[in-house]
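Below you will find the structure I want to go over with you.
With one protein chain removed, the remaining protein chains of the complex are shown where they sit.
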Amino acid sequence: MNSPIPSQIRPVIAIMTDFGLGDGDVGIMKGVIAGITPQAHIIDITHDVTPQNVPSAAWILASAYHFFPAGTVFVCVVDPGVGSSRGAIAVQAGDWFFVGPDNGLFTYILQEQPVHAARLLSNPAYHLSYVSSTFHGRDIFAPVGAYLAGGIPITEMGTHLDPTALQRLNIEPPTRRGTDIDARIIHVDNFGNLITNIPLPTVPDLFDASKVQAIFPAGRVVDRRRRFFAEGSDDGQPFIYGDSSGYVGIAVRNGNAAKMLGVRFGAPITFVIASK
Amino acid sequence: MNSPIPSQIRPVIAIMTDFGLGDGDVGIMKGVIAGITPQAHIIDITHDVTPQNVPSAAWILASAYHFFPAGTVFVCVVDPGVGSSRGAIAVQAGDWFFVGPDNGLFTYILQEQPVHAARLLSNPAYHLSYVSSTFHGRDIFAPVGAYLAGGIPITEMGTHLDPTALQRLNIEPPTRRGTDIDARIIHVDNFGNLITNIPLPTVPDLFDASKVQAIFPAGRVVDRRRRFFAEGSDDGQPFIYGDSSGYVGIAVRNGNAAKMLGVRFGAPITFVIASK
Partner (left out) sequence: MNSPIPSQIRPVIAIMTDFGLGDGDVGIMKGVIAGITPQAHIIDITHDVTPQNVPSAAWILASAYHFFPAGTVFVCVVDPGVGSSRGAIAVQAGDWFFVGPDNGLFTYILQEQPVHAARLLSNPAYHLSYVSSTFHGRDIFAPVGAYLAGGIPITEMGTHLDPTALQRLNIEPPTRRGTDIDARIIHVDNFGNLITNIPLPTVPDLFDASKVQAIFPAGRVVDRRRRFFAEGSDDGQPFIYGDSSGYVGIAVRNGNAAKMLGVRFGAPITFVIASK
């Protein structure tokens, strides 16, 4: 059975939230973890997810998790429904563990990895003794993550869940119609680069075709292509590139493509790839 | 005697400053610590305290410290008086150690915990060899914190101080007059939520009373109540809630209560709790 256990030597706990770093909330979560599993190596993914933007958080996690060692426990708290009836869950999928609210944060993980176990966090023995209605990151998710990293079996965390019943975002794959690909912007990164839902391996002709156009609804067309940012002169125009996440992107060198093009998360975009 | 010593295995050093993360200052403090006590587990509380706002920093520390393991050394540098005659101190209180300037940062700690020792950092053997006049975080507080975490007794750090002589902020507790509670805003968090100085356990009737009004000086009244953020419809109006810090707060779902209400740190607020 492909059922990894976290390293007992120095298990990694990776944290992602939308809490920002201005208050002590993230530090408090780390304090809770250090009190339960002192040997844990805590790594921040980011705490500046756009507040309560679950689709953006899901994508950031998807772009990151496979670079972490087997056994890493991801504690993810982007949780607009905290205190309501939404479930709190732990999932063992692929080589990793994922802890957070059952609101679609783990959609890409569930698509990409085999699920070995999914549990509702119904066992209060692994929560703080007092659980608030507004800060489950501190009271439930951090301690559960710490106990998992410390080697407590996921089956201890609560009742069994059917993985197929977990919440998932409605993420449409791109659709290809002849030379056209209808796609979406699934992430706007820190630099304003626009990331589409088109995996690079599915468009081997992207940089070889005689012409490629990316068309936004308002009619704006991007037809420059660059293999890397420093290529060519800096004319301030947007270009199509292969993002390091493994998806097709639109960027402006030394500029902000999202602002220049007036494009946001979720926007439709159509690529027209000329046949050679 | 209740006199904890830091874990020799992986002692925690928790750092809080107002330095921001844009320069290398916080990283430099960590480099100094790593050179003295390599096994230390360094955790950031926050480095985005409003610059030189000692009352805000004191509150963030108060909301955080009891979630950290016994033996944690807190290195706190919000220090508008750096280079002047203000004292540099280490305090052992409750199960923890606190290192920083003697300017009121530790007011809540001194109120809430028994003080086992207080020392002026007068022993240069535990400072960097060159002490600047502007960066005691690097030159004094980080090394002292590292030596404490490494097991050097606090009594080595300098001369004895009378705990009652340490600087304290003038923090008024709320006052109750019949159905009225006169209180203050003691913290504005990262989301603009307003935290009052009213401990939740002192107002057991907050969510059960038939009516509660929170009245700001300009006459603005908040009378909605919510047990958690996702409760009810999102009407964009401010509401009274129980903050995860353990205090009564005022928030706006998906909004910024401080901006909407024009309220800042220190503002007075009166709660009127109807008898049932």
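Letters A and B mark the chains in the order given here, with residues in each chain numbered from 1 onward.
Rule of thumb we're sticking to: a contact is a pair of C-beta atoms (placed from the backbone, for glycine too) under 8 Å apart; a residue touches a chain by one contact, two chains touch by 3 or more.
This one's a predicted model, so the numbers in the text were calculated from it and none came from an experiment.
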Filtering A:190, A:210, A:233 or A:275 for touch with the omitted chain leaves A:190
Residue touching the undisplayed chain, where the options are A:44, A:156 or A:223: A:44
Contact footprint on subunit A, counting only the chain that is left out: 7, 9-10, 12, 14, 16, 21, 41, 43-48, 60-61, 63-64, 67-69, 72, 189-191, 227-231, 241-244, 254
List the residues of subunit B that touch the chain left out of this view. 19-28, 30-32, 34-35, 38-39, 42, 51-52, 80-84, 132-135, 138-139
